[in-house]
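Note that one protein chain of the assembly has been removed; the remaining protein chains are unaltered in position.
So that you can tell them apart, the chains are marked A, B and C in the order they are listed, and the count of residues begins at 1 in each.
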Amino acid sequence: MGESKVAAMRDAVAGLVRDGDTVAIEGFTHLICFAAGHEIIRQRRRDLTLARMTPDVIYDQMIGAGVARKLIFSWLGNPGVGSLHAVRRRIEQADPEPLEIEEYSHFGMVCRYVAGASNLPFFPIRSYYESDIPSVNPNIKPMRSPYEDGTEVYVVPPLRPDVTIVHAQRATADGDAQIWGLLGCQKEAAFAAERVIVVCEELVEESVVRQDPNRTVIPGIVVDAVVEQPFACHPSYAQGYYDRDNGFYLEWEQVSKDPAMLEAWLREWVYDLESHADYLEKLGDRFEHLKPGERWSGQVNYGEYA
Amino acid sequence: MGESKVAAMRDAVAGLVRDGDTVAIEGFTHLICFAAGHEIIRQRRRDLTLARMTPDVIYDQMIGAGVARKLIFSWLGNPGVGSLHAVRRRIEQADPEPLEIEEYSHFGMVCRYVAGASNLPFFPIRSYYESDIPSVNPNIKPMRSPYEDGTEVYVVPPLRPDVTIVHAQRATADGDAQIWGLLGCQKEAAFAAERVIVVCEELVEESVVRQDPNRTVIPGIVVDAVVEQPFACHPSYAQGYYDRDNGFYLEWEQVSKDPAMLEAWLREWVYDLESHADYLEKLGDRFEHLKPGERWSGQVNYGEYA
Amino acid sequence: MNMNGYSKNEMMISASSRTLAGERVCFVGVGLPNIVCNLAQRTVAPDLQLVYEAGVFGARPARLPLSIGDPTLVSGSTAVTSMFELFAFYLQAGLIDAAFLGGAQIDRFGNLNTTVIGDYASPKVRLPGSGGACEIAIHARKILVIMRQAQRSFVEELHFRTSPGHSGDPEHDRARGWSGSGPTSVVTDLGTYGFDEETGEMTLLTLHPDVTLDQVRENMGWEPKVSPDLGETPPPTAEELRLIREELDPQGVASS
Partner (left out) sequence: MNMNGYSKNEMMISASSRTLAGERVCFVGVGLPNIVCNLAQRTVAPDLQLVYEAGVFGARPARLPLSIGDPTLVSGSTAVTSMFELFAFYLQAGLIDAAFLGGAQIDRFGNLNTTVIGDYASPKVRLPGSGGACEIAIHARKILVIMRQAQRSFVEELHFRTSPGHSGDPEHDRARGWSGSGPTSVVTDLGTYGFDEETGEMTLLTLHPDVTLDQVRENMGWEPKVSPDLGETPPPTAEELRLIREELDPQGVASS
């Protein structure tokens, strides 16, 4: 359909991510597109509002590199390891500068994306009761059911990122993307966005996607650019393609704690490299022990109805 | 997990569908479980409130047989053919008795199920503006966004059927069900219900479902009974298993128009038969030309992570 | 089949297909609209993506589907989605460029009735109801109507307003803030209509070959507004007829 949207990461980021944008690089543990975050750092974007349920190490790197002025999130940490120290320094000591934060619970963040994707002015959830969260986030408002029960709920406003970047195992040149394994809120974040970049492990023929339409998570009509970038999620993972590099997450604790080490890491692994290809070359054989065994889904028959 | 829920259709209906219940047999054109509807007719349930987005021929048969006192719906017709005359007689002429109706738009019905499945007291949608529908259905209420925009939406109340009956291509003995092709609102209707009957073309080992967890639509924890009943959807269809019997839908127009013919049809095809097995035997070779060709999905690798 | 060698439906299909020129994402109904969209995809709108409310995006039907949920719409499509996502993420979000609606009654502002003839509580004829029509009318950027024309269907006063059209007050319409801009075209067996920018009123643009203005008047419940430069609808081309008869509706289900 139409002209191809296939682009190099550098061009996709240069063309679609602008200073001051609200950017969501989503993916819950799975399919977090580190390569896109690194390219944004490399291109020295500034004043971004970064949105993510779980900022994870990628936002610690981006915020440590100074691309953001604000963070919208629901869980701030290095999963299973500890803290995001670059983020904490900015929140706790305004070091090197303050970071504005806007926080929700996981369900609140998910529903903000659902509202954004659905063009709804608000989304009701049963949460936040007797919690201090609404007291520090006026965007979370109480509302009563108009029906007999009069149940009280809280509502959250839509979140509409200027740009959402999601990674998928495979996508077509038009951006039809298929994902298996954890889905997070990739679909909702993509539909909610003004502009969408889909990064994929494999660029595939339309026929591959049309073989199994129920596996399509994001349709090309909401996608502006498609970047084929294998291993773009390291140290996050892509189900069936490579494992999570838990060692990296564990090592990050030390790097993140020390501003000098963080700066050195950014220089060595981002600024001094041209692209993710260089990053992978530098990683060397690290992927060898991250390769999973095979575990196939089996296939189903859609039937030929002519 | 736990004791098996596998049951014969007769026992599942006898045990879980009670006079006066609100019953939803969902499936949008696809996977409409006619066999369950016929069993409910055969067991002469009464005073049911039937809920379905598109009542379709199955509810024309059930309502013609007198099982229902009320109908909740969003589109009332014989898709691509014409009317549901048994339903129309009751609405237009209270013949043989009145039928209470409560109607929504498709999106309104879907969101009622979503609210029911989510334990939400209401669900907001942008619809019904300047339509007469809310004037004949007080359950559809206007509401203002509490945010600056103050956008007006309408809200619909949750729908929580006493029993939802869904058909799936395959399910495990515990009720974990996998569906491909049109999804309708099967998942939402199942999660919204107090009791759930899953009918399937094939009862499969847990290992088959666990091979492709992203294809699971309904988890066993919300399922009370699992009925293995191939071709249970005729004249509706099961993607990849058999085609829609459009001829039957076309013929129904005549049957439905004439109360005597309808009564005769019910006697011949429902009351005088013991089970769906008899129904299939009576249909004879009708399925031969309804068998689709093969069109396989291909398979994906989930990866072995040990 | 008239003396020109094409049927009324074929004329309607051809005329409607041209209203899709350049469109990208179209919500398809069954029957005529289905043929119209597939014809447009092969003629004036090669990039047209067919979306079916049943939850199918980018369908490539291998046969003419009788129902909107035919299995042929699924096999080989780009994406299948739950109906919640289809209505919320695609339609309500404003991703649908054009959609076809019809009804038992339409008024001069393109409001449609698909609910009842007569009184709602005790209707003379109980019609199907809204289905997705109410939200489609509000969110699809362009609403294209295909209906045969008659006194009883083109009425001064609807018995029930299922789906909103123009209000008659363009100020009001602009202030609605809907992603949809309401009905933009009506194609009947007699001619084609647009809607007046100022008044939002249905306006006769072209008469089909051999149709007179009197015939149009005889088949309408109000005095039709007629475009100053009223023209004739270009008849179906030989290629359009070939596509309809040989590829899209070989059994002539909908084209007779």
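We adopt the following convention: a residue touches a chain if its C-beta (ideal position, glycine included) is under 8 Å from a C-beta of that chain, and two chains touch if they have at least 3 such contacts.
Computed from a prediction, not measured in an experiment: that's the story for all the values here.
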item	value
Visible contact partners (per top-of-document touch definition) of the missing chain	A, B
Sole contact to the chain not displayed, among A:14, A:91, A:208 or A:277	A:91
Option from A:73, A:122, A:252 or A:269 whose C-beta touches the chain left out	A:73
Touching residues (missing chain, whole complex) on subunit A	28-30, 53-54, 73-77, 79-81, 87-88, 91-92, 103-107, 110-111, 114, 125-133, 136, 151, 180-185, 187-188, 237, 239, 243-244, 246, 249, 292, 295
Touching residues (missing chain, whole complex) on subunit B	1-2, 114, 117-120, 176, 187-188, 191, 206, 209-210, 213-214, 216, 219-222, 302-306
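Methods note: only the chains that are shown with their structure count from here on.
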item	value
Farthest-lying chain, centroid of Cα atoms versus that of subunit C	A
Pair of chains joined by more contacts [C-beta pairs], B-C or A-C	B-C
Whole-Å gap between the CA centroids of subunit A and subunit B	37
Inter-chain centre distance, subunit A versus subunit C - centres from mean C-alpha coordinates, in Å	40
Computed distance of Cα centres, subunit C from subunit B, in Å	29
Junction residues of subunit B, two or more chains touched	125-126, 151, 180-181, 183, 239, 243, 292, 295
Residues of subunit C whose C-beta touches two or more other chains	56, 70-71, 74-76, 80, 88, 92
